[in-house]
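Everything on this sheet refers to the single structure shown next.
What you see is the complex with one protein chain gone and the rest in place.
And now, chain A:
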Amino acid sequence: MTATDIHRAIDAVWRIESARLIAGLARMVRDVGLAEELAQDALVTALERWPESGIPDNPGAWLMTAAKHRAIDQLRRRKLIERKHESLSHEPEFGPTDERLELETMLDDDIGDDLLRLIFTACHPVLSAEARAALTLRLLGGLTTDEIARAFLVPEPTVAQRIVRAKRTLAEKQIPFEVPRGEERDERLASVLEVLYLIFNEGYAATSGDDWTRPELCNEAMRLGRVLAGLAPQEPEVLGLLALMEIQASRLRARTTASGEPILLPDQDRSRWDPLLIRRGLSALDRIEKLGGANGPYALQAAIAACHARARSAEQTEWARIATLYAALARVMPSPVVELNRAVAVAMASGPEAGLALVDQLADEPLLRNYHLLPSVRGDLLSRLQRHDEARGEFERAATLARNVRERSLLEQRAAACAEASRSAQQPF
């Protein structure tokens, strides 16, 4: 193997092992930030040694041993300092030596609980949404700061600082390394799911920048969703989020032209949708049904996505069912964005007038004031009602509000098409 091959192989090992490593260490040292530093130190050691010694048979165990040695060194040093301060002599509290901290106990089934603790800690609501996303990608995805920065289109120092601050906050607020119980668990799980969906959406409908999608982020979110589904298989909302992401991602390769322009749902070549992801999503929905969780917000959104996935053509979409599902979603998760989507479904099921009536009820909704999809939907309905001049105004407004370059240009095109339609409507020839 060349040096490059070795480095690539080490990257692969890191990608597979880092989360488990950090999770196991965090249980030992009770500090996620310190655990991550220890894991990174072990990686540095591996990068120094493995090119000469070759990659060990069990690289995960090797990294864990190296990191534990560092951890014990640090604990000893800390104890020594404390003892000097206190001038007390007593046996160190850390007790077990590295020999007694058997690898097996670190790498057995408990690791699943540790991973779950790590996910809950990284997604703790005490942190901002951006910090949670960055920390999750770093600790659980094994991504470098640079990779996270590129994915979110922010400068690397910004991400680095976000992560440092997040780790400091977790330490200062003494957030316990544990899986929350009872009512708190539901709340905290919601926070975890929110972070995964945020990561997914940042990739699926890039809110800013030149690219409409960044599939790597979607893949990472789905991978973490599958990890979580494996750790918490009885949580219907975890399955709901995973199904939602997989069904949406099944359209990734159909959503853009070769040059990166967005293609909207009705115009997509459905033969390019990914049947494996659709199948996985639909079977997750079956399991959700059996668990009795079909009315959860993510399960409902997944069921809506499944309606599109099942339709062989845009015309065959069951819009009436989608409208019903949106109404159910509005009950469990009231939001003007859900109402707007319901309006779209109603327009498709019962005609543009019915949809427009619902959209107009949202006109003064403060949360939608700068939301480009409100004028975009209104423009679409108006243009279907042949009210081209009004439609053009709405598309122009939507274009000024859209932050994604590709999306903006699509909306500008629609405004131009309305202007054209209006001209031809006025001229009889």
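What we mean here is this: a residue touches a chain if its C-beta (ideal position, glycine included) is under 8 Å from a C-beta of that chain, and two chains touch if they have at least 3 such contacts; residues count from 1.
Going forward, contacts and distances are computed from a predicted model.
**Student:** Unshown chain, UniProt name, "Chemotaxis protein CheA", "Branched-chain amino acid ABC transporter permease", "Response regulator" or "YciI family protein"?
**Tutor:** The record names the chain that does not appear here as "YciI family protein".
**Student:** Which one, A:9, A:160, A:333 or A:417, makes contact with the chain that was left out?
**Tutor:** Selected residue, touching the omitted chain: A:9.
**Student:** Quick one: say which of A:43, A:123, A:227 or A:362 touches the chain that got left out.
**Tutor:** In the full complex, the listed residue that touches the missing chain is A:227.
**Student:** Which one, A:150, A:165 or A:279, makes contact with the chain that was left out?
**Tutor:** For the chain that is not drawn, the touching residue is A:279.
**Student:** For the chain that's not shown, point to the residue among A:51, A:112 or A:125 touching it.
**Tutor:** Checking each option in A:51, A:112 or A:125, the one touching the absent chain turns out to be A:112.
**Student:** Using the document's contact rule, name the residues of chain A that touch the chain not shown here.
**Tutor:** 8-9, 11-13, 15-16, 112, 115, 216, 219, 222-227, 230-231, 253, 269-280, 312
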